[in-house]
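A single protein chain has been omitted; all remaining protein chains appear in their positions.
A, B and C are the chain letters, set down in written order, and residue numbers restart from 1 in every chain.
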Amino acid sequence: MSEAREYKYIGQRSIRPDGFDKVTGRANYGADMTLPGMIWGKILRSPHAHAKIKNIDTSKAEALSGVLAVATYQDFPTADKKADLARNILADDKVLYHGHAILGIAATTSAIAERALDLVDIDYEVLKPVMDIRDAMAADAPLLHEDMITEGYAEAPTTASNVATRLEMKMGDVEAGFKEADVIVEGDYYTPTVHQGYIEPHACVVRYDEDGQSMIWCCTQGHFDVRGSTANILGMNLSKLKVIASEIGGGFGGKTTIYLEPVALVLSRKSGRPVKMVMDRDEVFKASGPGSATRNWVKIGAKNDGTITAMQAKLHYEAGAFKGSPMMMGCMTAFTPYAVENMYVEGFDVVVNKPKVAAYRAPGAPQAEYAAEMVVNEIAEKIGMDPIELRLKNAAKEGTQTIYGPKFKAVGLVECLEAAKNSPHYKAALKENQGRGLAAGFWFNIGGQSSVTLNMNPDGTGTIVEGSPDIGGSRASMQLMAAEEMQMPAENFRPIVADTEHVAFSAGTGGSRTTFATGMAVIEAAQDVIRQMKERAAAVWNVTAEQVDWADGVAINTAGEDRLTAAEICKGAERTGGQISGRGNINARGAGPSFAVHLCDVEVDRDTGKVDVIRYTAIQDAGKAIHPSYVEGQLQGGAVQGIGWALNEEYVYGDDGLLQNPGFLDYRVPLASDLPMIDSIVVEVPNAFHPFGVRGVGESGIIPPLAACAYAVSQAIDAPIRDLPCSPPSVLKVIQENS
Amino acid sequence: MAKIHVNTSVNGEPVEFLCEPHETLLDVLRNDLQLTGTKEGCASGDCGACSVTVNDRLVCSCLVLGAEAEGAEIGTIEGVSNKDQLHTIQQKFLEHAALQCGVCTPGLIVSTQALLKENPDPTEEEARYYLAGNLCRCTGYDKIIRAVMDAAETMRGAA
Amino acid sequence: MAVVEYKVPQSVGEAVEMLTDKTARVLAGGTDLIIQLRAQNSDPVIAVDIKKIDSMMTATMDGNGLTLGPSMSCAELTAREDIKAEFPGLVEAAYLIGSTQVQGRCSVGGNLCNSSPAADTIPALSANAAQCVIQGPDGERTVAVEDFVTGVGTNCMATGELLTAIKIAIPAAGTADAYLRFIPRSEMDIAVAGAGVSVTLDADGKCTAARVSIGAVATTALLVTAAADALIGTSIDDAALQAAADAASEASKPISDRRGTAEFRRHVVGVLTRRAAKIAADRAKEK
Partner (left out) sequence: MIFSSELQEFTGEERTEVSATSYRVLIDVLVAKYSRLSFDQLTDLAVAIDGVIIVDPLLEPLSSDTEVHFLHFVAGG
């Protein structure tokens, strides 16, 4: 199918249609909206990591001139009160992390609202915080939730603990597999709490009208999800709530949930005024959802010829204050790049006094695959085999049974490994104090619901109305896919992200699904338009629609010489049955997994432990790259977030459970000056379930850098790395311990 | 708390505004003058999203008080293009796909303009260090640096 | 942010008058002050913007040495070739503060008055035996830079006093300085440790005088006489450099925090001292 197809539009590096607004400052993001009469809301946050709230007195704050409303947990109707989401948005009777929201105050200016926060008196009973998986799982650990019984055991435990869920996945017989092995390597690996680090803080502007009709303008990866969650917490019906997705300044999974919106709506209802709420950067770090810290143990056995015989892991993921880490996806991804019969993975979802984690690019996968890839590299070293050859020998391919259920269709891991092997990077020599690391990464990608309407204009151009917030240039891809399907120039199509009232439900932008699923909906809508165009042309020519062909944007009468362009058909649409619009409302299936392989060279200063990435290559299977530049951008961006995770990023908490680095000064994301160019190689093994062969590309790229960087460091210093980040103090310590 | 009356120039046009003593230049630009192209990412000078020029000097507008704008010349992203013509830097950012979410883009473009004014022929390393204060979390900087270098070359050619 | 009043004095005298109010704070580049004020909403503050006072914003290099207006932006300072030629280490230290954007506003005087243990310019000033000129309601006084800072975020200035100049004498022939700091990234970080070194070499390449000052490893920058003594009288060979490094590590009194552990800082300040001394010596040879 798609392999043979020649494309006219997709694969072009077109200028993104939303680009002009973004390079001129016109594009409106979450905090850029203003409404007449608007006032400002601010959140009071917990100064403690773990405490009971004994009493809240807001009288002095409410008495301050300019303060118009206060919202607390008591303002959420009873409907879904005990839900974790509601209790994360505003604490009930207990605060569970430093920065946990307690109440909101709205005032005529943000300065007055901030001053009012200082006037609230809260009586706390401070409790001992639980800040690490080991402490949380200790027998005498203080409990975050007194009633939490671990799920996932055949016999439920009788006492409460901080372990929310235990999960087990297996294939074959690992014990038998380890008996067959000539070499067995195992190790404990730690990854820290990290943040997505999107540059735009969470923000919303809301208005609650007298009749209960409400509007939310916010930056989100999924405005339909904002609508659903907010309506649920506030007991509203969905038709009462319109959500407009602003332009979004980065999300990486962190904007798939809500923090401010229900509070803002309560404040708006109580004050009768539109309310704007914008998080400060320290609020983003303290109280939005970071990625889980993990403690993972991995054991792998292999024969001397490189055949891996067994893979086993025990994974522990921090969920933050409420259950629900991506541990399960860690279990499903840890060993999935490998076609190995015997696998056993056990996972634990553990609550600690940190913010509730949120999705972060391939949620759960980087942590588990980090441990697995480090051990695979060590196996290669032990048996004296090239790490690419070892992976090629065991690589998952079409027909490989996955631990989570289905067998793979065509996947591109082997092609990525071959590309790595043939890259100039892999052949380049290294100097003293330099090291090279390689790692593979697997991510599922998802499909799901997308809705698109393609409204044709009387001049034959069209508006693509979609419901997927565009976070990295997806409108350019939608435009190219519509052009390809319609065989008409891309600039004839204007893609827009519509609000929840102007397009049917669409799942959020996440899971690398937008170009795949929403793209499929665009194609379906375009096909619907073509079908109608043919019918209209057939009606004009008095032939059947089957006798009409569509080529290069022109209807062709196969029974004669007649031609009608799209513009001519649309111009005459009023006389042939009214204007033409196509619809593609789908639940997309068949998302194709995307494999990635990364190569990283580092140089280490042995006197200080400082690591510099000196060369980097990211290789990934895109299925088919619709807009190659933005596909490369996903590979490069994912790689650099992963480099940050590997080298310097981490939440630092004191013994008191307070976050010590809630800012970009000490939460050290990579800078332009930290990096070399990131070479990217896009591999294309088409996904049979997408008309153009598309696989999602957004997430896999963040998986390999952790092990690629850390292994490169271990090679440079000739000593094993186990814990991330490879920050200078920790690398220097390993150097000193091993010299 | 009396408001302060400030006379200034923004993107070459005379502007008068009243501000509270505690308002930053960023607050003034965004909330009082509705110039929301300048973004707030951190309010501590660590991300560069609010980059503007004050008397031709690149600064973070979150670390300048609005009152300090008295008599100054302010340059923001809204003044970079020439009517309906994009500046070369803007054009190169689009051609190289040097933006994904785009929220760091106004700051980066203002900073790049300052860079190329000071140093029309920067090395890649000089460009990377000059722009180190402009965080981008989406792109990994690769395409940004390529756009900057290409813009520099094009502008040198045109000069 | 609780700035309730913004004042712009036109002279040092006017500034000192304004600063006699206990709630007054000097606003120079604002790169520390505005961040600090943002963290609190309740205590009213008067911002005294001293940037309209010429002497605060300019620098002169003459036969007497450098007279630096404390509030001159680091961007302007680092563009001054005459200053860079004489005090490359000091200019490097000034250049290391913050991003290009911050450079446009921050100043050596601000760095000094903010009195952070991790300030980059303080060890560099101290290595050059800089003097601080302070104007108060009762007149002018001069304080050595190592006596200026008294603790974490505290200094010797009383209410009503203003730092009006930083002075460094032209050093003896064959003298050069260097400053190095360690940060986890390549830019944008606060020093985890820093070392400023000035050495004087005679015609034979023998070190006749040296000053070593280390930063971010104690509550204030430390002038380490033992490290200087390890260099004096030597040709600054590897053994002398290592002895200086060990003396710097020995003298340090670091803490563990989000930026590094105490043991890491103790080790790295030695490495920096060694490397900075080498650079300073190489520079001195070329002079």
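By our rule, a residue touches a chain if its C-beta (ideal position, glycine included) is under 8 Å from a C-beta of that chain, and two chains touch if they have at least 3 such contacts.
A quick note: this is a predicted structure, and the numbers were derived from the prediction, not measured.
*Asks:* In the intact complex, which of the presented chains make contact with the chain not displayed?
*Replies:* A
*Asks:* Of A:Ala49, A:Met329, A:Ala707 or A:Leu732, which one is in contact with the hidden chain?
*Replies:* A:Met329
*Asks:* Check each of A:Asp118, A:Glu168, A:Glu491 or A:Glu574 against the chain that is not shown and name the one that touches it.
*Replies:* Answer from the full complex: A:Glu168 touches the omitted chain.
*Asks:* Which listed residue (A:Met38, A:Ile149, A:Ile184 or A:Ile446) would be found touching the missing chain in the intact complex?
*Replies:* Within the whole complex, the residue contacting the unshown chain is A:Ile446.
*Asks:* Given that one chain is not shown, which residue among A:His223, A:Arg361 or A:Arg615 touches it?
*Replies:* A:Arg361
*Asks:* Would you indicate which residue among A:Gly11, A:Gly25, A:Gly253 or A:Gly642 is in contact with the undisplayed chain?
*Replies:* Spelled out, the listed residue whose C-beta touches the missing chain is A:Gly253.
*Asks:* Pick out the residues on subunit A that sit against the missing chain.
*Replies:* For subunit A, the residues touching the absent chain are 152, 154, 167-170, 196, 252-254, 256, 326, 328-329, 332, 359-363, 404-409, 444-449, 510-513, 587, 589-591, 689, 696, 698-699.
One rule holds in what follows: only the chains that are shown with their structure count from here on.
*Asks:* Using the average of all C-alpha atoms in each chain as its centre, how far is it in Å between subunit A and subunit B?
*Replies:* Chain centres of subunit A and subunit B, defined by C-alpha means, are spaced 29 Å apart.
*Asks:* Where in subunit A do residues touch two or more other chains at once?
*Replies:* 111, 664-665, 670-671, 673-674
*Asks:* Indicate the residues of subunit C shared as contacts by at least two other chains.
*Replies:* Answer for subunit C, listing residues that touch two or more other chains: 1, 186-188.
*Asks:* Touching subunit B in the complex: which residues of subunit C?
*Replies:* So the residues of subunit C in touch with subunit B come to 1-6, 8, 27, 29-31, 34-35, 37-38, 47, 49, 51, 73, 75, 98-102, 104-105, 186-188.
*Asks:* Could you pull out which subunit A residues touch subunit B in their complex?
*Replies:* 13, 15-16, 18-20, 22-29, 31-32, 34, 111, 196-201, 247-252, 278, 280-281, 471-473, 627, 629-630, 632-633, 636-641, 663-665, 669-675, 677-678, 680
*Asks:* Mind listing the subunit B positions that touch subunit A in their complex?
*Replies:* Checking each residue of subunit B against subunit A gives 20, 22, 30-31, 34-44, 46-47, 49, 76-78, 80-81, 86, 90, 93-97, 99-106, 109, 125, 127-129, 131-146.
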